[in-house]
Every structure is written in C-alpha cells, then in structure tokens.
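Note sheet for the following structure.
With one protein chain removed, the remaining protein chains of the complex are shown where they sit.
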Amino acid sequence: MSAVLVVLLPALPFLAAVLALSVGRAAPRLVAPTVITGTALAWLAALGLLAGDISSGGANVSVAGPVVPTGGPRLGIDLHLDGLAAVVSFMVTTVALAVQVYSTGYLRHDGHARPGPRYPSYAALVAVFTAAMLLVVVADDLFVLIVGWEVMGACSYFLIGHHWEEEGARAAAVKAFVMTRIGDVGLLFGVFALGVGAGSFGIRDVTAAVLSGRMAASTLTAGGLLLLLGVVGKSAQFPLHSWLPDAMAGPTPVSALIHAATMVAAGVYLVARMDEVFLASSTTLVALALVAAITMLGAALAALAQPDLKRVLAWSTVSQLAYMLAALAAGSYVAAGFHLLTHAAFKALLFLCAGAVAHTVGSTLLADMGGLRRRMPLTASVMAVGLLALAGVPPLSGGFSKEAVLGAVEEAALGHSPLPAWAGWVLLLSALATVAVTAAYTTRAWLLAFEGPEAASRAASHGVPVYPPTDPPASMAGPMLLLAVPAALLGLAGLSGSWLPSWLGRGGPGETGVFAAAVEHTLSFGWVTTVASLLLVAVGAGGTFLAWRSAGRTDPALHLGRARALLTEGFRVDEVYQVTVVAAVQALRAVPAWVDRDVIDVYVQGSARTATALGRVLRVSQLGQVQVYIGMALAGATLVGLAAVVAR
Amino acid sequence: MNAAVTVVFALLGVLAVGSALLVVTTRQVVHAALWLVVALGAVAGCYLLLRAEFVAWVQVLVYVGAVVVLLLFALMLTKAPIGVSEDLDAGLAQRVVAAMVALATGALLVTVLVDGFSGEVIDQGATGGAPAIGASVFRSWVLPFEVLSVLLLAALVGAIVLSRRDVPGAGAADSVAGGR
Partner (left out) sequence: MPLLLPLLVATGLFTAGLYGVLARRNAVLVLMGVELMLNAANLMLVAFGAWLADTLLAGQVLTLFVITVAAAEVGLGLAIVLMVYRQRRSIALDEMTDLHESRTAGLS
C-alpha cells in the first residue's frame, strides 16, 4: 500500500499536468479543477505516508524499479521513502496545493471572470514542478534524482519567464537557468564520482559505502565538493546566489513555490539525504560551513536595503537556506529539516501575502505601499504572523527551528560534531549576527508596507487605475489562512526533543552507522544561544524602529548611507561576474568566431565555388536536345561495359 | 536441311540488316517506311526459320500490317516531304558521333556475344506453333497477359486523348505553346 502511494506521489501531479495541457485549449474551465485535484490527491497520498511515518516512528518504504543495464555501476529506477522524505513530501504537496488554489485567483485578469490565456500552461508547469520535486524527494537513485532536479530547472525557467513579454523576466529566466546549470554540472560529476566509487548510483548504496569506509577518501572529498556545487546552485548560496532575487520577475505564487517548497529546498534536501557523504569529509564540511556563514549574513544584509518587498523576501530566502545548510554542516540534519519545514510554511505564507499586496497595489515596491494595515486588515495580520516567524520570535514556528539550528551550531563550535571547532565558531558568530539583521529587515518591511502614511504616489506612476487596496478574494485568502496555521504553530513540534528525530528518522539500520555517536540526532536548545538570539532580535527590531522614527517614518535604510547602494545591489556580485566571467567569455568567443569564419568557412565556401564553377562547365553540354542526351547515356553505358570486358 | 536453313537464315539476316541500314540512311521518308517493311518481313522470316511460326505471323500482322501503316499515316499527317529531302538527318558532326556510339555499342555487343556463345548450336527440335503458344500464354503467362491487355487499353485511351482537339486540356497545351 505504502509503495503504491510512493509511486503515486510524483505520478499524480504529473498526470494532472499532462491532462491539463491536453484539455487546456479545448476546455480552459477544466484546467483548474484538474491540476487542483491532482495536487490534492498527491497531498492525500503524502498525508497517508506521513501518518504511517509518525505512527511507526520513521518510515521506510522502498520501491524497486527496473535496473538499467549500464555495464558499470548499478543504476536502478528505485524509489525510497524515509521519514525525512515523508515529511518533506507532505510539506511540498501542502504548499503546492495552496499555490495552485491561490493561482486561480492571482492569475485572474482584472474584470475577467476566468484566468487568462496563459493559465493552462502555467498551471500544468506548476504541477510538473511539483511532480519533479516529489521525484527528487522519493528518489533512491542519484540519476532518478537528477531527472527530477533538471525538470525542476526547466520548469523554473518557464515559470520565471511567465511574463515573457517583459525584458526583465526573460533575462531573469535565462539567468536562473544558466546559474543553476553551472551547479548542475558539478552535481552530475559528483554523482559520477560517488557512483563509480560506491559501485552503484543508489543513494543508500552510496551512503552505505561511505559508512563502511569502502570509498576512498579522495573520491569522497571530490564527490562531496562537486555535490556541494550543485547544492549551491540550486539553493542559491554564495557564490551562485544572485539568480534568486532576480527570479522575482516571475508571478508571486511561483516565487512562493520556488522559495518555500521546491527548487531551493531540493538542494538542502539533497545534503540532508546524503549527509553521510558530507560528514565523512572535513574538507567538504568546512566548505559547506563557510558557504553557509558567508551567505546567511550577506543575504540578510542585502535584504536590509532592498526597495522591493519581493526582493526582501528573496534575499531572506537565501539567508534562511544558509541557516539550514549551517545546521547540516554542524551535523544535525534534524535541525535543518525542522527549519526547512517551518521556513516552507512561513515563506510560502509571506509570498502569498506579498502577492495579495502586489495584486491590489499594482506594484511590489515598498515605496508604493505604506499604511496598508488599515486597508487590508486580514492580509496584515497574516503577514505579521509570517514576518514574526521569519524574525524568529519564539511562540511562532521560526523561533523554534532557528533555536534548533543555533543549538546545533553551538554544539559544533564546542567540538561535539565532525565540523572543526573553528569553523563552528565562524558559523555561530555569523548566525547570531544574522539573527539581529533578520529582525531588522523584517521590521523594516513591516513598517514600510503596513505602517506609516499611505503612499501618495501610489499606482499613479504605474498606469494602474487608482482604487483603494483591499483584501484579496477568497481563492487567495483561503490558502493564506491555511498556511498561517503551520507558520504559527509548526514550531511546537520542536517542544519535545524526541518527536522530530523520530519523524524525520531513516527508520532503518542506517541510524546506527559510525557517525551515530558523533552526530547529534536529537534537537538541542542551548540556553546561551536562546537568550542571546532573543536579545539580538530585540536589538535588531528596536534599532530599526528607532531609525524609522528618526527618519520621519520613511525608509530606515536611509541611515545606511553609502552602504545602502552596495547592499541594494547585493554586494555587486553580479557586476563582479560581469567583469570577470562574462567579459572573459565574450573575449573568448572571438576565437571560435574567427575559426568559423576564416578557417571552416573557407572550405565550405570553397567547395561551393568549385561546384558552381564545375556546374558552369557542365552546363555547356546541356543543349536541350534529347538525342544528345541519349547518345551520352549510351556512350557512357558502352564505356562501363567496355570497362567490364577489359577488366575481366 | 540444317545447312540449308543456316544459309537461308544468313541471307535473310543480311537482307534484314541491309534494309535496316537503308531505313536509317535513306533521304526519302516514304522509302524509309517501305524499307522498314522489308526489314521487319525479313525478321519474320527469321522467326519462321527458328520454328516460331505464331510469332512470325504476329510480326507480319502487327508490325508490317499495323505499325508501318500507322507510321505512314503519321508521315502523311505531318506533311512529310515527298521525294529526296536534305533535312531528315541531323548535322554531319552529330551523325559521325551517332555512328561512333552505335558502332561502339555494336562492337561491345558482338564482343560479349562471341565471347559467351560461340560454338553453341540451336537444336532444331523445339517447335512453337499456335497451339503450343496458346497453351503457354493461357496457362503459364495468363497474369502478365491480362496486365498487358490493361496496358493496351490505357495506351488506346491515351492516344485518343492526345490526338483529339476538343478535349478540355488540349486547349491549355495550345495556349502554353502560343505563349512561347
């Protein structure tokens, strides 16, 4: 029974997408029910699997598919669902369901009763996206995982470029595709290295090989670092992070999907799934920790200065993903999974709220908002839940998961994990600084969007008819309210230190590997970090509030002075890439252009000219007289016969 | 007997080839048609000597009787010149080249035939009268025979369509030619 559910999990949204695409043109009304039904059925399947997981304390369902004859390492089309996969797939389907319902309202054109002409393909792509993510989650073979991984990349390209008539959206889509593709190359080669090293591409085979010490240390390090490159690309970590803020050009529900449940979560999920590979090599682990430390603080600082609400959320996603990777580097995949879950809930909520705001204001710029608390009371209260969770205020979900991450990092800093202690300290200091900055930017976003005076210039400069902002329709408000519940309450799952470890458990003998003693498999909350982080939240939020007051209820980021422009542009990483990578590539492209034009084309055009010249000579013989033609044909035939006679 | 047949065959062969050469070289069109009658008749005699009696009579009936008459009609309808005419042949150069090609082809054929079949002798036992041919055609060759009858019908229809002037489409051909 469970095995069937595991297969159905990715299959149902995919079938729904195929169905929606095939009926989309003929019967646009059927598209929304189709994809929502497909996603809802997948949600039910995930719910069933989650129930089994919780009741039995760790799921362990395997589906063995056909084995592909490779002549090398084993490659089987296998699926496997453990506790982590069960929880994550439930999270994915929940967010996807909310997004699908929300999209029916969001893509409705003003004054139109039904969604626009692009809705069928959009809905189908979202469903495929969901299916691909679920395939990644339940894959038990690295190549099956890569299939889902790449399909997600392609879907993200199409969805970010949904408004393809806009230059920015096209550029953002290409950027997202190319940058994640750079990482994917690393992932592919990492898979090769690990698969060959382990003699199988099965994920559990690889981890078993690592645990038993069969894999050479150099293979392990190389494979781990290459996998990390793929993770960095997909989860938008430094230095391949800059596509995610630009991906805001896509529709807001897509941002919610990408940021909360799919795509970026895939990278974190991969590390959690294969954390044995990372924990076994301190080089890989230090690299992971440093990437996380740099990204979390840098992205949070960049979020502080963004003028656009969605870009604030985008940078916060980058920062929060770094939190998860920090927990993984510290050796606690439970803490990382916990934060992944809570983050999915509150970030999806935040994006849906931002979409509701953008939908009614007609812009995503913070300058066009202001004073919305009175206009949109429902949205404001739900958004407040999300922002408080993001800031990490304890009763809400983010508070608990953030404390779990900090606790895990503290353990690492104290030398209780495979991560070297110095890297643990770097991670801990960076994480604590990020706590303060996170509180600051969430406060700023709230103050600018929902408090203060209403923007006088609202919408006038955007050519949208001026009407007072209102709360969104039920199709959009419903998912928002639905997501507000987990965003608020999910943190309570961390109250008992043993619940999550059992739910996220592998449910198999893998738990008793050589790292079981070294790796903290329970959630730990350190009192020192908890108190420190609460103080830092207060400092960050209070400081921002004071800056807002002193700036005359305008953007507190004005106090940043010159640094503001630097932060707005994300530390100008893109410009660095422009100068180094892009310019170098453009300089290099002159070489093949020259080879093509001056070497290869000479032969091509030379053969063309030769043929033309020969044709001119031969044309002389074409008199148009049938008898000449017959004579030539017979003379030729005679010559051939003569040759045959003579040659004999 | 056998030697006599061979001698007669050789004479008929010389007659056939000689009149064939006259067919292709004479400068009077009507003479060409008449020499064709002689050549085809000589070939019919050859058939007789090869014991292919039915084929010989068909040759006389169809070729000499029908085809040549048809050719004469064509000559008449195209207002072929009566008497010696100089523009029946192509230019000298083309004739020389044509002769060379023809002789080369002939030489090649002779080479191959002499090489392959010199010394072989035809046994005079086999006969080919009308009863034998009829039995063979309607027993072993009936399917090609029927197909051939369809072909003949198609050719008949085609010839009628081509030569009628009041058929739709013929006018179109005229107008194309007129536009030249």
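Lettered A and B in written order, each chain numbered from 1.
Just so we're on the same page, a residue touches a chain if its C-beta (ideal position, glycine included) is under 8 Å from a C-beta of that chain, and two chains touch if they have at least 3 such contacts.
Here the structure is a predicted model, which is why all the values come from computation and not from measurement.
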{"item": "Contact set of chain B toward the excluded chain (per top definition)", "value": "2, 5-6, 9-10, 12-13, 16-17, 20-21, 23-24, 29, 32-33, 36, 39-40, 43, 46-47, 49-52, 54-55, 58-59, 62-63, 66-67, 70-71, 73-75, 77-78, 80, 87-90, 94-95, 97-99, 101-103, 105-106, 109-110, 113-114, 117-126, 128, 132-133, 136-137, 140-141, 144-145, 148, 151-152, 154-156, 158-159, 162-163, 165, 173-174, 177, 180"}
{"item": "For chain A, the residues touching the chain missing from this view", "value": "619, 622-627, 630-631, 634"}
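The rule is short, and it goes like this: only the chains that are shown with their structure count from here on.
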{"item": "Computed distance of Cα centres, chain B from chain A, in Å", "value": "85"}
{"item": "Contact footprint of chain B on chain A as seen in their complex", "value": "627-628, 631, 634-635, 637-638, 641-642, 645"}
{"item": "Contacting residues of chain B [partner chain A, same complex]", "value": "90, 94, 97-98, 101, 104-105, 108, 111-112, 115"}
